[in-house]
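All protein chains of the complex are present and in place, except for one that has been dropped.
Order of writing sets the labels: A, B and C. Residues in every chain begin at 1.
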Amino acid sequence: MIKLGLIGFGYWGPNLVRNFSVQKDVLVTAIAEAKLERHVQISKGYPGTLIYTNSSDLINNLEVDAIVVATPVFSHYKLAKEALLAGKHVLLEKPMTSSVDESKELIDIAKKKNLVLMVDHTFLYTGAVQKMKELIDQKQLGKLQYFDSTRINLGLFQPDVNALWDLAPHDISILNYLVNNKPYSVNSTGVSHTNNGIENVAFMTVNYQDDFIAHFNCSWTSPVKVRSTLIGGDSKMLVYNDLEPSEKIRVYDTGYYHSSDEEKNKIMVDYRTGDVFIPKLSTQEALYGVALDFIESILYSKVPLANAEIGLEVVKVLEASQKSIKNKGKEIII
Amino acid sequence: MIKLGLIGFGYWGPNLVRNFSVQKDVLVTAIAEAKLERHVQISKGYPGTLIYTNSSDLINNLEVDAIVVATPVFSHYKLAKEALLAGKHVLLEKPMTSSVDESKELIDIAKKKNLVLMVDHTFLYTGAVQKMKELIDQKQLGKLQYFDSTRINLGLFQPDVNALWDLAPHDISILNYLVNNKPYSVNSTGVSHTNNGIENVAFMTVNYQDDFIAHFNCSWTSPVKVRSTLIGGDSKMLVYNDLEPSEKIRVYDTGYYHSSDEEKNKIMVDYRTGDVFIPKLSTQEALYGVALDFIESILYSKVPLANAEIGLEVVKVLEASQKSIKNKGKEIII
Amino acid sequence: MIKLGLIGFGYWGPNLVRNFSVQKDVLVTAIAEAKLERHVQISKGYPGTLIYTNSSDLINNLEVDAIVVATPVFSHYKLAKEALLAGKHVLLEKPMTSSVDESKELIDIAKKKNLVLMVDHTFLYTGAVQKMKELIDQKQLGKLQYFDSTRINLGLFQPDVNALWDLAPHDISILNYLVNNKPYSVNSTGVSHTNNGIENVAFMTVNYQDDFIAHFNCSWTSPVKVRSTLIGGDSKMLVYNDLEPSEKIRVYDTGYYHSSDEEKNKIMVDYRTGDVFIPKLSTQEALYGVALDFIESILYSKVPLANAEIGLEVVKVLEASQKSIKNKGKEIII
Partner (left out) sequence: MIKLGLIGFGYWGPNLVRNFSVQKDVLVTAIAEAKLERHVQISKGYPGTLIYTNSSDLINNLEVDAIVVATPVFSHYKLAKEALLAGKHVLLEKPMTSSVDESKELIDIAKKKNLVLMVDHTFLYTGAVQKMKELIDQKQLGKLQYFDSTRINLGLFQPDVNALWDLAPHDISILNYLVNNKPYSVNSTGVSHTNNGIENVAFMTVNYQDDFIAHFNCSWTSPVKVRSTLIGGDSKMLVYNDLEPSEKIRVYDTGYYHSSDEEKNKIMVDYRTGDVFIPKLSTQEALYGVALDFIESILYSKVPLANAEIGLEVVKVLEASQKSIKNKGKEIII
């Protein structure tokens, strides 16, 4: 029986507790929350749970085996470090930390202490992403060529991070999970329409050393909500539309063949369009999968899907995008 | 009665002749076409028209007042220059020329000789673009903040220009026409999935000196066809979807207000969503409007909508995008 | 302070209690539920509430002023009658009763005893229906001509009533509420694909004495879910799509004019298509409006929107449809 503590019972914390509570082999033992007015809600919903105001008290509780950190991103590094040093397994909300160096240090500590360090990239556990992973691993799309994501809507403006830090982590983690390829560099542009200089519209290209390319379009100021990703391979292509209630993935048996003739510069292209296939997806709640994976990784010493390396990759891309945006779109090597 | 000559009776030429033929005050007098096998088609469809194999013969025909050039882009500069020097008004297919210098030289000659020089940016004459122009000029959108265009589909790969040169001219001309603002610089990235190095997927950000921004997403290798542009203002926003048969423009009474509190970095944002309005659009064929505007510009010495300055702006942006792409996304000042 | 009792804490009961509990001037005093295993849930969620197993005990509680009946339809008549005779105001789940005679008797009792009798036709309280009512009352659609509703999906088969009794009450109540016109007769057809003879696919035409017509298409065996109604007037027409998250109502400035020439049988028709308008809708929970209307009707002796007359009209149409279906589609006068 793993004894679990949660730090941060704000927007996402209750969802985490709910999904951990229904797992077997887990007992949610303690919750730390700085705001006292939330303590009543905790004691009502989870009567037997210890409630702390101070996170260090929870971390120092010797009974606790594993800690979930659901606080704002700037505090992730400090809390996770403290927890790891106290010998606890750690699940961090996304993005992992505010900088690459912080993420790397946490990974090092976790390795040395042989602890599970995982990041809550929830989307990896959705039926849609699992199905895309399956299709890509089966080579149904062929060699991957591009990943083009649009995640735009009206609001909510974040006060401290731009639209890419806010909206792109989901898509970057999906990209990293699906594509067996390391990003090489990042170009990013954007604009702020408020006087705090934080970009509410931003674009990013992630370049690879072969001819794969990824692109991200993020905005807090679109009149329409779009959650759409195109993934192209040299055999098939797919569209992932997360706003569709059930038909989120459409696989197109579409492509082209090109051949050169003698003159080097002339290419001949043959197009092909075929059937479209909309696979049925698992409807299990993604966060249930996150909780289960964290628990099983601890119990069976396995590497979780949403492991710290993916968390680090996401932070690397975000940090590079910020440098690029501040350098007028210049390529930043990751 | 204006006597008109056409050079190039390929894919687009017949549409031009058809739309000029129905104008009053115009007589399509002569057509030059290098491929002899097309001469039969011309003489059948337009029995009274002179047919030339050599374009210079048409240009030197003293009867001809105005010339339409519908040949591949690399030949535009040479033919237009020759025609202008021969004292003819000129309508060029888009994009205007292969380089900024060529476009500037043509503009200079036309000015000196007091001739109409126009570019066939057909989209400016569509009901959709005219309606957007009307809404923007009436300040219904407020101060414009962004323009975000996606123009993707499967094929047709061009052998000599990349996806931006092929697909973006429509959207760049629309941007220039709608927005009373000069672009400052361009960042562009892309990738080629063929061995000729010509990008089939490309992205471009056009930066302005105030906080307006434009973005373009072009691809020949998308499984789905998208022709969509978002235009955001600080009062309203609109979506222009050119694939909708009649409901191409949706105006959203959507926006947000932001205010700062004392701490400089904190902004308060209020969101607003309201009615959506889908205006009825004129269904007149756009190319008819192009022909009429060219004729009226000659007859009444007026400046056409799709004037050479817009044509030049489009070439400036394209040329800069190419430089940026070859310089790994670096900002190129226009 | 009105003291309220609820009979039936099954699927819909908890929603009713939740929405009545947040009203001022109401106290949910007692809940009757035959299934003992649900008593724990009630006492946990609503600690101060009296819990009865037998509904008569609740009805005979002298403290209770008003009763909400959320039990299966066959029991509505008996429970409502008992409650009215005991001097309680009554809100009944839809459809009101299993037969016209039962509904009429309840209305008579309520009138004699000067009690509020209301039916929970929740849809009347949605932002969408309220907006349509406003548009129609403002004569924006002109003279109404037709109402054409489709409500189809996969499942859930009901064991005792057919697809019309199950699915159409929503749309019939909306029809009755929006249209100031009494139905004259009904034709209905359908088919059962199970061996219990209950139609899982059924169609109904409701005829009026002028040239207004209404049509209903209901099915439990459609692969796609559709919740769509077209309403046509001689000035404008609208489409109500309840599956749209926010753009549920689209008003088309579309119509036609017809005129006869001398030959009586020849008509000349002119078509008109114009702007489309998508009004913003109130997003208040409909059931909150139901609860508020019931309470205010009691307090201020007003007639609720979803009054018993509308409930009766719905039952009249359903009863007639059943007769028609059993008589091979014959017209049944209401």
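Keep in mind that, in the parts below, a contact is a pair of C-beta atoms (placed from the backbone, for glycine too) under 8 Å apart; a residue touches a chain by one contact, two chains touch by 3 or more.
Since we're looking at a predicted model, the values are computed, not measured.
All shown chains touched by the missing chain in the whole complex, by label: A, C.
Across the entire complex, the residue among C:Thr49, C:Ser75, C:Gln140 or C:Thr221 in touch with the chain not shown is C:Thr221.
When the full complex is taken into account, the listed residue touching the unshown chain is C:Tyr252, out of C:Tyr46, C:Tyr77 or C:Tyr252. Only one of the listed residues, C:Gly190, C:Pro279 or C:Gly311, touches the absent chain: C:Gly190. Residue positions on subunit C in contact with the hidden chain: 145-146, 148, 150, 152, 154-157, 159-160, 185, 187, 189-196, 201, 203, 205, 207, 211-213, 215, 217, 219, 221-224, 230, 232, 234, 237-239, 252, 254, 256, 258, 260, 264-267, 269, 271, 273, 328-331, in rising order.
The chain not shown here touches subunit A at positions 246-247, 253, 273-280.
The rule is simple: only the chains that are shown with their structure count from here on.
Centre-to-centre separation between subunit A and subunit C, using Cα means, comes to 44 Å. Each chain gets a centre from the mean of its Cα atoms; for subunit B and subunit C, those two points are 54 Å apart. Separation between the centroids of subunit A and subunit B, computed from CA atoms only, is 40 Å. Residue positions of subunit B with contacts to 2 or more other chains are 273.
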